[in-house]
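Structure below; questions to follow.
One protein chain is absent from this view; the other protein chains keep their places.
Here is chain A:
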Amino acid sequence: MKWVKRSFLSILSVVLLAGLLVACTDDEGSSDDDGNWTGTITIWDGPRWPDEDDNKYHWLEAKAAEYEEENEGIEIEIVQVPWAEMGDKLGVSIAGQSWPDIAPVDISGSAVSIDHIEQGVIESVDDLFTDEELDDFYENSLEAYTFNDQLYGIPNSITVHSMLLNLDLFEEQGVEPPADGKWTWDEFLNTAQELTFDRDGDGETDVYGFSTYILEGYYEAWPFFYKDGGQPLSDDLSEFTFNSPEAVKAIQDLADLKHEHDAAPETLGGNDVGGTFQAWANEEQRTVAMQPWATWAIQSAQSEYPTNFMVAEYPIGERSEHVTIGGVGGWIMFSQDSDGKREAVGDFMKYLSTTEEQYTMATEYGIFPARKSSADMDPYAENEQMARAQEMTSDVVMLPRHPEWKKIDEIIQGKLQTVFNGEKTAQEAMDEAQELVNDLLE
């Protein structure tokens, strides 16, 4: 019995020691005699476009292999993370201080935020580019990653929201779509009403002109709220301004598509993202003629749900210029302990963000490049709808970059839901939101 006890204790000790050693191992690497850093760079990425073997990480694997070959002693470790889990996993990794070296992050609405920059979790990449190099990036894409005049990420892509119009339904009702996809609010309202119809004559509406949803973290409906000059927070982020007359009017206008004009279904302003898209794109439904969506929906309507559609701008109101909400995706570098590694990580990030790589991403993965030179290569020359959406990237306004934005967003979207379900007017809801948001802004 004694030997059993001894063996058990020995094995337990070895396991615990091994665990301790593994836990204490750092991957900071080392520098050789020439001062070149050697070691492992860990990068997280989500699935992108597939190769012939259906490998959706082949692009990054190829770039990593190329980089390793050019830089002896540097190893790139790729961690595959599904996009749906990226935010949560990054959040948990930050909380546990076990972050990767590089990750793809849309800093405006993800687990990584301005707050983390303030806490020193994210490295500045200001010294990676010369001013001339920075001129090649769209200004709004750089703004998204700039905090206290420092750049905290390399913009890789810009996403936009645009209106998708089902042309079959336009044709069925004999309605002309807007010329060049540009229109005023009144024209949009008329079109939505004309596209609302009872197909089979049973007295019930079969197709509605317009629909969208309202949900925390989603902004498809929001460009409508900007149409008359409204915006959620003042420019200096000190005041809630979505209860201004111009914002309230715009919110009520959109809600009244359902409440007053019957041009939108009861589900307008609900929280069912998938159901809303299916109502527009699924051949078996097609019960809504116009919906606003982010870029992914264009590709989906070109492939998974083949639809005869056009891309249009959001209607213009008192503001008299088109505005859409967008996001910027890019690579960010997490806090590094050694200067050598910081330099190597930055170099690899740059390697992934060249004009050619952003062009490849655009043509293969369907993003809008953040580099002007990549956009100039005309990646969507043969894709009319994507090309039209790409034109809107210059009209993109970013969401307010307040450290408490997620909480502010939750309050606003919650109150917006009550406007769209008819429980409150836009004025009442936004006044209530003001009280709650101002507490966070103080």
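Convention: a residue touches a chain if its C-beta (ideal position, glycine included) is under 8 Å from a C-beta of that chain, and two chains touch if they have at least 3 such contacts; residues count from 1.
In this section, contacts and distances are computed from a predicted model.
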> Looking only at the UniProt record of the hidden chain, which name from "Molybdopterin synthase catalytic subunit", "Carbohydrate ABC transporter membrane protein 1, CUT1 family", "3-phenylpropionate/trans-cinnamate dioxygenase ferredoxin subunit" or "tRNA 2-thiouridine synthesizing protein B" is the right one?
Replying inline: "Carbohydrate ABC transporter membrane protein 1, CUT1 family"
>> From the list A:Asp51, A:Glu70, A:Asp88 or A:Glu260, pick the residue that touches the absent chain.
In response: A:Asp88
> Just one of A:His58, A:His259 or A:Lys406 touches the chain that is missing; which is it?
Replying inline: A:Lys406
> In the full complex, which residues of chain A touch the absent chain?
Replying inline: 1, 5, 8, 88, 91-92, 94-95, 97, 111, 115-116, 119-121, 215-216, 265-267, 269-272, 275, 279, 287, 406-407, 410, 413-415, 417-418, 421, 423, 436
